[in-house]
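Removed from the display is one protein chain of the complex; every other protein chain stays in position.
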Amino acid sequence: METMEIQKNQEAGTPEIKTVMRSAPRSAVLHYETKVSTRDLNLFYGTKQALKDVSLDIPVKQVTAFIGPSGCGKSTYLRTLNRMNDTIPGCTITGEVKFDGIDIYDPKLDVVELRKRVGMVFQKSNPFPKSIWENVAYGPKILGEKNKTTLNEIVEKSLRRAAIWEETKDRLHHSALGFSGGQQQRLCIARALATNPEVILMDEPASALDPISTAKIEELIFELKKEYTIIIVTHNMQQAARVSDITAFFYIGELIEVGETRDMFTNPKKKQTEDYITGRFG
Amino acid sequence: MEQAATFISTSKGSAKRKLYGNISVGVSGFAALVIVSIVVVIITTVIIGGYKNFTWEFLTQDPTEGMTAGGIFPAILGTVIMTMLMSVMAVPLGTVTAIYLSEYAKPDSKFARTIRFAVNTLASIPSIVFGLFGLGFFVQFVGKGMDDVFTPGTLVWGQPNILWASMTMGLLTLPVVIVSVEEAIRTVPREVRDASLALGATRLQTIRKIVIPGSLSGILTGMILAISRGAGEVAPILFTGAAFFLPQIPHALTSQFMHLGYHIYVLSTQSANVDKTIPLQYTTTMVLLLLTFTLNISAVILRSRLRNKLK
Partner (left out) sequence: MPQMPSERSPLTLGKKIRFFEWLIESGIRALSFFSFAAIILIFIFVFKEASPIFFGKSEAEKTAAKDSLASVINSQSKSVPDTSTVHEKIEKVIKGKGALKGTDVLVKVDEKGNRKKVTTNGGKVEQEEYDPFADDTKPSDTVKKAEKKPAAIKELPKKTPAVIGLSAKEKKDSIQKANARIAQAIKDSIERAQADALTSAKDKAEADSIAAKEKRDAQESKSGTNLGKMLIGNTWQPVSTVPKFGMLPLIIGTLKVTLISLLFGAPLAILAALFTSMFAPKWLREIVKPVIELLAGFPSVVIGFFALIVMASVFQDFFHYEFRLNSLVGGIAMSFAIIPIIYTISEDALTAVPQALKDASTALGASKWQTAFKVVLPAAIPGVFAAIILGFGRAFGETMIALMATGNAPLTSANILEPVRTFAATIGAEMAEVVFGDQHYNVLFLIGSMLFIFTFTLNSVVEFYVRKKLMRRIQGL
């Protein structure tokens, strides 16, 4: 399995991916410092339960991957972490979600402050119907940055990190909607990076990307890990294996198993996990 | 007969069935044809009766010889000023209400349902009742009240004028604005809104920077439709400010004004010399139709663009 990936990555011209695999920490989950923790999280869309008693700790400055069959609640869980489910009418949540030890569902919490710290890349790319520059500068402007040169710097840096600078540098003031789906998704990543969040939630960021861009994104994730806590949803087992330190497996709203990626993929404890990873269902 | 009524006819009844089919298509098609011809007949009659007088002079000159000759410039100007004042009131208020309904209100909350019901009711109240309200509220209550406070003993605001007429009309066109702006706001995709919120923008920032720019065309459509409605309605201004003939064009908010629709009404029913002014009536009607059509058609085009965007 490992050889196959390395081959693939070499084709794409990114040998660094190897390093990702090698440097994956081997310590047990319990030894990480926790950034976000959830306890007994239940979520209902109306009367339909989408999450059942999910308890999970997300380690700081690590990459946590969520895997699971479609409709199992990965995106839903992700959205509870920056309270984006608030915008869905009829959505109710019970349980506890703590960010740096603060209960984010506390009525006293300022949800805007939370969202400034938790960036998100959505499953479906959603650039604003504005120029590339406006898209990336939107977040910093919201945070109060007015200086044009600083904004230009941020825009360039973010676009570079999201591996889209070369394609956009001459078209910064063109509408973002004129770019391809893959480019738009990378733009959304750049947009999320521009505000320098503490946690980045990525909902299938590479699902619409070609192998080269995917590799670049994976490289970026590895890079970002030094500063940020990253959560990534993916349907691509290899990708989860390549980029993540921790993997959590969801199945019909329940968290079935969580552990170090290496252990999960080599030695799953639950039958369902094994079946899913080996592609027997899902 | 019996057979034709059964749901699945036998092969014997198939000739009959075909006949019924043809009849039903024929009858319903005929109904559509009748309606279409009504529209065509009205338009052609008005054009045939009115095109001869439709000159630049007619549009730009004052009426002369006791309204039996000359142009309709004051009526056009009055209509334009009135609809502008009306828009100033109805468009911001309608936009704000639409924003509240689509961005803040929970769809099933009592408050939102009440407002929605109120908007529907407002849209269904007869326009003459708006006229009465304008007279009873703006002229008699607000205007008189202002006079009692500022200029006791004299009538300044306590009589019909262009401001009260515009405000009455603004109320009438409010639901038009609300509905079209709300429709436009709904075309701004949820995902884009979510993206803004997830970046740490507040709800208001999201509305200001994402939602309103995204629904500008809808706000414009609402405005155009409201103007078209306001240009065509006469009943609400009958006793809130319209006048048949004024020596001057409106120069203050307390002036009365001439209005195209009201002009048609008065020329065709109230003037002593209806027959003599018939060509003028036709042309005035033609101008009014032209005005409302241009507005309506541009609104339709804007709207269909909007709907395509939604798809």
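As written, the chain order gives the labels A and B, with residue 1 at the start of each chain.
Quick note on the criterion: contacts are C-beta pairs under 8 Å (C-beta built on N, C-alpha and C of every residue); 3 or more make two chains touch, one makes a residue touch a chain.
The shown structure was predicted, so the numbers you read here are calculated from the model rather than taken from an experiment.
Of the candidate positions B:Ala15, B:Val88 or B:Val129, contact with the hidden chain is made by B:Val129. Considering the complete assembly, chain A touches the hidden chain via residues 99-100, 102-104, 106, 108-110, 112-114, 117, 140, 143, 145, 150, 153-154, 157, 194-198, 227-228.
Residue-level contact of chain B with the missing chain is found at 7-8, 17, 20-21, 24-25, 27-32, 34-36, 38-40, 42, 45-46, 49, 64-68, 93, 96-97, 99-101, 104-105, 114-115, 117-122, 124-133, 135-137, 139-141, 144, 155, 158-160, 171, 174-175, 178, 202-204, 228, 231-235, 238-239, 241-247, 256, 261-262, 264-266, 268-276, 278, 281-282, 285, 288-289, 292-293, 296, 300.
In this text, only the chains that are shown with their structure count from here on.
Put simply, chain B touches chain A in their complex at residues 106-108, 189-202, 205, 209-210, 213-214.
Across the interface of their complex, chain B is touched by residues 82, 84, 87, 89, 112-113, 115-116, 118-120, 122, 124, 126-129, 138-139, 142-143, 188, 191-192, 195 of chain A.
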